[in-house]
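One protein chain omitted, others in place.
By written order: A, B and C. Residues from 1 in each chain.
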Amino acid sequence: MATTLPTAGSAAQTSSLRSRYAAVRVETERMAAPLSAEDQMVQACAEASPVKWHRAHTTWFFETFVLREFAAGYKPFNEAFHWLFNSYYISLGEEIPEKKLRASFSRPALDEIVAYRAHVDAAMELFLSAGDVPDEAVRRIVLGLNHEQQHLELALTDIKFAFFTNPLHPPYRDMAAPRNESVPLSWTKFEGGLREIGYPLDASHPEDFCFDNETPRHTVYVPPFTIANRLATCAEYLEFMTDNGYGRAELWLSEGWDAVIREQWQAPLYWHRDASDKTGWKVFTLGAWRGLSGLLHTPVCHISFFEADAFARWSGRRLPTEAEYEIAAADIPSNGTLLEDGTLHPQSASTQELAQMIGDCWEWTASPYTGYPGYRPLPGALGEYNGKFMSSQMVLRGGSCATPASHIRSTYRNFFPPATRWQFSGIRLAQ
Amino acid sequence: MATTLPTAGSAAQTSSLRSRYAAVRVETERMAAPLSAEDQMVQACAEASPVKWHRAHTTWFFETFVLREFAAGYKPFNEAFHWLFNSYYISLGEEIPEKKLRASFSRPALDEIVAYRAHVDAAMELFLSAGDVPDEAVRRIVLGLNHEQQHLELALTDIKFAFFTNPLHPPYRDMAAPRNESVPLSWTKFEGGLREIGYPLDASHPEDFCFDNETPRHTVYVPPFTIANRLATCAEYLEFMTDNGYGRAELWLSEGWDAVIREQWQAPLYWHRDASDKTGWKVFTLGAWRGLSGLLHTPVCHISFFEADAFARWSGRRLPTEAEYEIAAADIPSNGTLLEDGTLHPQSASTQELAQMIGDCWEWTASPYTGYPGYRPLPGALGEYNGKFMSSQMVLRGGSCATPASHIRSTYRNFFPPATRWQFSGIRLAQ
Amino acid sequence: MATTLPTAGSAAQTSSLRSRYAAVRVETERMAAPLSAEDQMVQACAEASPVKWHRAHTTWFFETFVLREFAAGYKPFNEAFHWLFNSYYISLGEEIPEKKLRASFSRPALDEIVAYRAHVDAAMELFLSAGDVPDEAVRRIVLGLNHEQQHLELALTDIKFAFFTNPLHPPYRDMAAPRNESVPLSWTKFEGGLREIGYPLDASHPEDFCFDNETPRHTVYVPPFTIANRLATCAEYLEFMTDNGYGRAELWLSEGWDAVIREQWQAPLYWHRDASDKTGWKVFTLGAWRGLSGLLHTPVCHISFFEADAFARWSGRRLPTEAEYEIAAADIPSNGTLLEDGTLHPQSASTQELAQMIGDCWEWTASPYTGYPGYRPLPGALGEYNGKFMSSQMVLRGGSCATPASHIRSTYRNFFPPATRWQFSGIRLAQ
Partner (left out) sequence: MATTLPTAGSAAQTSSLRSRYAAVRVETERMAAPLSAEDQMVQACAEASPVKWHRAHTTWFFETFVLREFAAGYKPFNEAFHWLFNSYYISLGEEIPEKKLRASFSRPALDEIVAYRAHVDAAMELFLSAGDVPDEAVRRIVLGLNHEQQHLELALTDIKFAFFTNPLHPPYRDMAAPRNESVPLSWTKFEGGLREIGYPLDASHPEDFCFDNETPRHTVYVPPFTIANRLATCAEYLEFMTDNGYGRAELWLSEGWDAVIREQWQAPLYWHRDASDKTGWKVFTLGAWRGLSGLLHTPVCHISFFEADAFARWSGRRLPTEAEYEIAAADIPSNGTLLEDGTLHPQSASTQELAQMIGDCWEWTASPYTGYPGYRPLPGALGEYNGKFMSSQMVLRGGSCATPASHIRSTYRNFFPPATRWQFSGIRLAQ
């Protein structure tokens, strides 16, 4: 947010956009590189999508909202792709392939998707290098890049789940042992009072960006609070498990307890019993199985809101609200593990101070996901991006080891249903 | 809240409790009077319970939490009832009859439930008339009475659904035509700023009461807002329907649109097409079918949060937050239709000013149900009353035509999942 | 079948019909007598119906198919009952109340059903005493009486399941200890060859009766076979269980094994573990719980076809075909326990010879339920009685302790889906 933005319509702006576009698109390719055409077809659960689909759908975004509308003479790669790679933009008014059908997407072949990406990239380069890009196009390109970064993170977590589901449990790629150093838990106090939260969007700079759900910046009253210096660790979570955390209804929200029973949760997602590790557990990672003993001081991750909430109750603490998180994180530089670090897994805190506020794990907050006072969705199909999901979901903050650095900020609001576990989601306590 | 409470432990307190106990218990009997033993067995949907069960379970509350613990020498009516009429108090640690089994409750017979109520009432009378009631017992009795009033309202809505489900559609009892006068929609403005909401519980008076979820009273910052002078009417809702409100995805939250498709919603619950009424609709009420034309200016009711939200979006308005409601309602005397009015149905507003803030219909707010800052559930089994439901539900405010007057206040927080329709739930707009 | 039938249209025929009608109707009343109005409302599983519904629906049959069509000037009791108590006769073309809604049938009240029965009984008496009953009416009355006898048996098994589901497990009525004497297993041989099976219906006598699915009598070729002298006992079944019968997939049909896993079957329906009985089991009967040790030599009952089949495979035997059963039973007089014996439970065999061929338990056969060669359903709505169920069901033969003596014969074909357990269904081995 502190970045100095280039002047709207300037050559500097265009140049910045071109390089940003190239950087984001190449990051997607880098993510996909270790995966075969077959790997990119897997959809291992209803929430997940095939990597091939992620690659096509993010490309469709630029074709649909930028090239078709602003690039004179643009020839679509394949007319069928216009409805085929639409996902949820109901107001576009075309037949939408059911999400569940994505598993049948042997066609178009991966080769065609690769060609589609190249076709759109070339057209975008042409469009951007011609200069004189309208402000609305700039806004959409920046939105499209953020959209692609979201899908990049989703694709990584989808493929993790896919490889976990595969009976052979292959690794995604080589992964170094995570940093696993013990850092004592301590608490940072914050004064309460009237504070501002939300992103102060500068509408005069089309390249300035946040998602609509981060606006408007507005006043909240927050009582004094104290927040943990780091994320809860696997070791701490194991104590909760050992203390029969999954067996005591009184620790859980009613809906959470139903999930424990129905899904037979006994540990975080990706933990399996393994007598050969001294903790009795092994953990599936993007580098395949690791003994839990090598991860004890790393943040616990792949837990649901219900588990985070039960752990907090068991600890005699609570989860922070999103306002508390944002106030605490406001002046913290990025200080945790992000996608570019290439670790593929959260690491133990690297400092005794307020650590991991950005990166490592998304932090479940106590805040249900709703619109800020005066919230207005974007007009048209783009307005279906955030606002329509504002029921029965919880806010997560702070990004994870799978989030690109240029994508995350302290005002960023992620959201998932409270039983969701396949993201890198963890716990920071408050009191 | 302004009531002067009797001094703790005084004869006045005991006398007040005795008369309050008798009044609430007799109100339950009055509700059940028009119903046969067979009627009181019906459980027409998963959320509902048989009236017989409501009558037994509320009695069980006094036996379990008051008589068994405080009344020396109390002999339980039937030991089996201790686990049989427990509902959701998991921490009591006994086997809990599945809610779905309630439909099999031909035994105990209604006669036995009637005898159970008499047994407990006699023991309570004995206990209260002996004087010297411990503060904790007073607190539990008051809680038990509020608990019974909640079940009274639920029982009325359950039986409405049961009679609607019955192919013969019998009336519950005679019902006068609701007041149906047109009152123009207008708007009341409120200054924003720092305000206090929540109930200021006086712990030194055990008879002072609110539910734990209304506490602690706390500071919130609220921007200036405007609120509608009355509930939305059937006529206004019919306009939404005529304008294809149920067919336009862009008006709905994503989860709400899924519900529209899955449940094939085309109108509020209890509305059926009927060519013989000039509106084309008839409405099932506790007095059986009524033509919609006689209800056009009464509040629309039996709608879900999703419908309320879509209607507000279609209107270009929004739903109020619970803080906004509470601020607006704070100084309003009870001004709507409550259970004691005996109308069995919401009535059109009786004033041009801020009307129906208490009574007629529960008002869906834009606020997800969570704990207030510093919220603490009651200790033990009683703590399972409210706190464990704090996920995926929305707050409703203000009571309905089925709520007893002594049960409702402006700080009262009701809550249901957003797709719920069988309560008397309606809409007040804000902007 | 050997009965000498009265001449069609004769006074003897009419008199016989009147007394038969009275006898069957009063048997239904006797069955219902121990049950309260509440008991008669319970529908404890999807296959079951409330006793009140059985009583109304069987009455509806006479009103619909006899009185409305043949009794001049008959005034229906209540026009709404015409569609309300229809069950599955789709071709009658009226709206059919969903079977699942039967649980909401608090209205009509039991009193009204009792009055309905009296109204129809009076009209039937008038119709029959007027003499000159058309042959088609006689046929329908006889069909209606058999229909009512079927519902009588179903009602008894439905109420058994209802009381089992009820957490208080009440008895239906007092029940004497079943005869429980050990009878050695032996085998009876039958020559094979061309044989006739099916009922030789005498169309010239309208009172001659069988269900359409028992016709036409036809030739089959049957290889020589051997059949067990009695039903398999609880003691024998317990050996199968002790030998891990429920844990060995190789003993089960694939669909049966799926049911074992899905339903977590570990014993027959109504068996519960009970350390206080020396067998470790107790059994729920119409007289409430009994220790299994007092039932060891009684036939095992309330098992599915899958369990019967697995037990037979474990025994190194097989189930008989329906032709084998019918050939073996052809010349056997009724020799087992039937409804009129009033035992409410199957008894141990009373003879060393071919015992229990009629009565005690329905015997699962190895025969899927299909039409006999040349089978023709009855015309019109009555044709929906049997033929339309001829897929995915298995034939049972021989009647049970809940079957009226006048209802059962060796050619009688009962049928249920192979996972059905709530009937008195047992096992006879063949080889």
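In this section, a residue touches a chain if its C-beta (ideal position, glycine included) is under 8 Å from a C-beta of that chain, and two chains touch if they have at least 3 such contacts.
The structure presented is a predicted model; accordingly, all values stated were derived computationally and were not measured.
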In the full assembly, spell out which visible chains the left-out chain is touching. A, C
Per the definition of touch given earlier, which of A:A37, A:V114, A:A235 or A:A405 contacts the omitted chain? A:A37
Touch with the missing chain holds, among A:F77, A:F105 or A:F306, for A:F105
Interface with the unshown chain - residue positions in chain A: 36-44, 80, 84, 97, 101, 103-110, 162-163, 165-168, 170
Counting contacts across the full complex, list the positions on chain C that touch the omitted chain. 88, 90-91, 194, 218-221, 223, 249-250, 252-257, 305-306, 366-368, 370-371, 373-374, 383-384, 388-392, 394, 418
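Definition applied: only the chains that are shown with their structure count from here on.
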Have a look at which chains touch which and call the overall pattern line, ring, star, complete or other. line
Find the most central chain, measuring centrality by the gap between its CA centroid and the centroid of all protein CA atoms shown. B
Whole-angstrom distance, CA centroid of chain A to CA centroid of chain C, is 61
Between chain B and chain C, the Cα-mean centres are separated in Å by 47
Between chain A and chain B, the Cα-mean centres are separated in Å by 39
Touching at least two other chains at once: which residues of chain C meet that condition? none
